[in-house]
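Below is one structure. I have some questions about it.
A single protein chain has been omitted from the complex, and every remaining protein chain is retained in its original position.
Up next, subunit A:
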Amino acid sequence: MSRKIIQIDMNRVEGDVDFQLELEGSRIVDARCVGSLYRGFEQILLGRKPMDALVMTPRICGICGTAQLNAAVLALEHLARLPVPPAAMRIRNLCLMAETVQSDLRQSFLFFTADFCHPKYRSLPLYDKARAAFLPFQGEIYRGALEHSRHIVEIIALFGGQWPHSSYMVPGGVTTPASSRHLIDGLSLLNKLTRWFEKSVIGTPLDDWLALQSADEFFDWLEAGEAHADSAIGLLTRMSREIGLHRLGCGTPHMISYGAYDDPEDVENFSPYRKRLFKAGFLNGDAGSIEPFDQNEITEHVRYSWFLPYPGGRHPFQGQTVPDYQPHSDRYTWCKAPRYRDKVVQTGPLADALIDGEPLIHALYRAEGGNAWLRQFARLHRTARLLKAMSQLLHELAAHPGEPHILPPADKEIPDGEGFGLVTAARGALGHWLQVRDGVISRYQVITPTAWNASPKDSEGRHGHWESSLIGLTVEDPDDPVEIGHIIRSHDPCLVCTVHLLDTGKRLTVWP
């Protein structure tokens, strides 16, 4: 059987990612996920003052800077054992949620659904509706997403001054309290988005939609009238299922979630031992059980990465990031290979929902497994949950006027020691591990969500999650492998990424 290698380039926010796929006939037999851009953040942080991480690390990623900031401040607070008042936790949560909503809307409707406008689907009955909704710059949902994702980050600007890239979470709290002016502005912004989401994305009042708990309830809802079937999520679901995305792109069965949003009621505990509003855990795909999460179980391998080799895996506190660019060896990427309990895992909204025990996502997962459609569906389901949670947060802030938004640390310097900050960014598990010696940063290791999902092979030769979700896939037309586009995009490779796909070097597909 003929073997050939095709190269697929994708675009970026957090580095560049390409895929090299090896096809045997029409079946993918090997996949290499290549992170091709090296920026050297971990080295730039060495020798700087610990607080500088609050300015430098948001610049790791233009789309999840708030999550990076939060991870950095939690690492500092963990190291220095600093308490944070409830109002600060609420403001932080509100801003993190706004960033995630922004990202999920953009990922879903600027990047994922555009694929449904591909001429290949011309003969499908839903094609015209899909184009009217999702066509770049013209579709109604596309334009709505552009508009509303722009406004929701104004909530972050109210508290942080700007989005992207501010540094308003500081050790002990946040820099600005929630004044009544901010709260009303925040509510107005949120309400506007929620009304659009109800009208255009789910075609149903938010609470009714969130009340759907079983697969049957969901599919009955989908059938019950045009408002549901032709809502953005209705169209997305029906198109996906017509194409068969509910059967593709499962990848590794193991999942992790760090949990999301510190519980403001839990004032007893310091980060990272504080309770979270969305639970942390490890979904053991072999046993089918959800087990407690322990960051000690994380290691990173570099066997197939362009870093100075070391044997096996290392915990980030022992981590080492020394570039060793070897383009002509069997090493192929600037991503390390993170493993949890030595297993390949996936992270992201699907993992988060399952580990948190969200009933509808659980039911759909039990019915069909963790496929490309469900991954995308889980992302938008999260948006609905977050809109509700944000409204609750704003009301809680309003109910506690004048409470402190910061407990200024007694000691102005961050002491020597180590700490970590684990958060849930839009794409999943994000961690910062920080060590301070002689008053300056002596080690800083970051594991981004994409690092988990885009992982290369590890020292045992086990493929990363994206790689394994492509291996075994049969590509209908290797010259125009649209299905790969859907699968990779369902993983939200780099939130803002357009996954530039469908390119075999042989034929140019010009569309829309």
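Side notes on the structure shown:
In this section, contacts are C-beta pairs under 8 Å (C-beta built on N, C-alpha and C of every residue); 3 or more make two chains touch, one makes a residue touch a chain; residues count from 1.
Note that contacts and distances are computed from a predicted model.
UniProt lists the omitted chain of the complex under the protein name "hydrogenase (acceptor)" (options: "Cytochrome d ubiquinol oxidase subunit II", "Branched-chain amino acid transporter", "hydrogenase (acceptor)" or "Protein FixC"). Shown as candidates are A:Asp30, A:Asp52, A:Glu217 or A:Glu403; the residue that touches the absent chain is A:Asp52. Of the options A:Gly288, A:Pro327, A:Gly402 or A:Gly461, the residue whose C-beta touches the omitted chain is A:Pro327.
Looking at A:Gly62, A:Pro83 or A:Gly417, the residue that reaches the missing chain in the full complex is A:Gly62. From the options A:Gly25, A:Gly40, A:Pro205 or A:Gly472, the residue with contact to the unseen chain in the full assembly is A:Gly40.
Within the whole complex, the absent chain has one touching residue among A:Arg143, A:Lys275 or A:Lys388, and that is A:Arg143. Think of the hidden chain as still there; on subunit A it touches residues 9-14, 16, 36-40, 43-44, 47, 49, 51-52, 54-56, 59-63, 65, 106, 110-111, 114, 117, 136-137, 143, 146, 149-150, 153-154, 156-168, 170, 172-177, 179, 185, 323, 325, 327, 405-406, 408, 412, 494, 496-498, 500-503, 505, 508-512.
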